[in-house]
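Shown below is the structure under consideration.
One chain of protein is taken out of this complex; the other chains stay put.
And then subunit A:
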Amino acid sequence: MIAYLIRRLGQSVLVLFTMAVLVFFAVFALGSPVDMLASPDADQAERAALAVRFGLDKSLPVQFATFIGNALHGDLGASFVYGKSALAVIGERLPATIELAVLALVFSVLIGVPLGVIAGLRPNSIAGRAIMSTSIFGFSLPNFWIGLMLILFFAVYLGWLPAGGRGPTTNVLGMELSIFSVEGWRHLILPALTLALYKASLVVRLCEAGTREIITQEYIRFARAKGLSRFRIIRLHLLKNMMIPVVTILGMEFGAMIAFTVVIETVFAYPGMGKLLIESINRLDRPVVVAYLMVTTVIFVVINLIVDFLYVALDPRVRLSGPNE
């Protein structure tokens, strides 16, 4: 178990370092932040002063060494644009994105699991076929387009929901969350749904396949023969066995979801880290772009770890151990 953890952490550090190198140099190649941020009226002296202020007067390897050195101390640099720690800038917007992604995850399970089970239990019924063919749309239609259509229908045409933005927030344990007000939910529902649709389709497919496989198993027949109620069979024997792959996939996909909020947040003018990333790329605010990718990588790594542990909890046959143990 400990060996496993150490190996896992080692891999994560390697991933983080590779990301840092890639991002640092990629953003550098894009253009000089000084040219971008200096006012058009700024003279040569002001531009040179700006380069010194940002540390851009030094050579690229020196800049990178400084960056790595500071990063090892947990300092990812100060945002050029906001003038404060890049991590703090991201931290301000992190709750909004996490809130959106978690809600989308919940939506995808709430939508995907029941529909998938129904389709799996009745594969040849009209409902079953309809669910399966609709899920193809969830896969294939581009997310941002679905978002735009939902906005057009629910916000512009019907006027029921706001077209974008975030509702009023309440401070809970130092995080600004909007799920505690009706207005907050009204703002969250469309972006969360848009974000959830792709994952929901995935869950539908997984659950349908799982159900169809499990339903033919001996223990299900046995349970049925014992006279257990249909509901009890589904809840105890079917769902529990079927959830293992679903949890694994969703855990892995949660990271992807956070990454995908970049698109959703742009379409819905939602003030999370995704919108920040896009704007920071446009402004060449390198410390924020690098810090964003570091933060998302850490989230990915942590989630994968959690998934591994959840896996153990769900399936007692699985042990976390290395090949030598």
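Please note the rule applied: contacts are C-beta pairs under 8 Å (C-beta built on N, C-alpha and C of every residue); 3 or more make two chains touch, one makes a residue touch a chain; residues count from 1.
The rule is short, and it goes like this: contacts and distances are computed from a predicted model.
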Checklist outcome for this item: Among "AIM24 family protein", "Formate dehydrogenase delta subunit", "ABC transporter substrate-binding protein" or "Cytochrome c oxidase subunit 2", UniProt's protein name for the complex chain that is not shown is "ABC transporter substrate-binding protein"
Checklist entry - Looking at A:P40, A:P61, A:G74 or A:G174, which residue reaches the missing chain? => result A:P40
Item to check | Contact with the hidden chain (one of A:A65, A:I136, A:A269 or A:V312) | outcome: A:A269
Checklist outcome for this item: Contacting the left-out chain: of A:V23, A:A78, A:I146 or A:L238, that is A:A78
Checklist outcome for this item: Missing-chain contact, candidates A:G164, A:G184, A:G210 or A:G255, resolves to A:G164
Checklist entry - Among A:I68, A:L152 or A:V172, which residue is in contact with the omitted chain in the full complex? => result A:L152
Item to check | Touching residues (missing chain, whole complex) on subunit A | outcome: 30-32, 35-47, 49-50, 53, 78, 80-84, 89, 92-93, 148, 151-152, 155-156, 159, 162-166, 169, 266-269, 271, 275-276, 278-279, 281-284
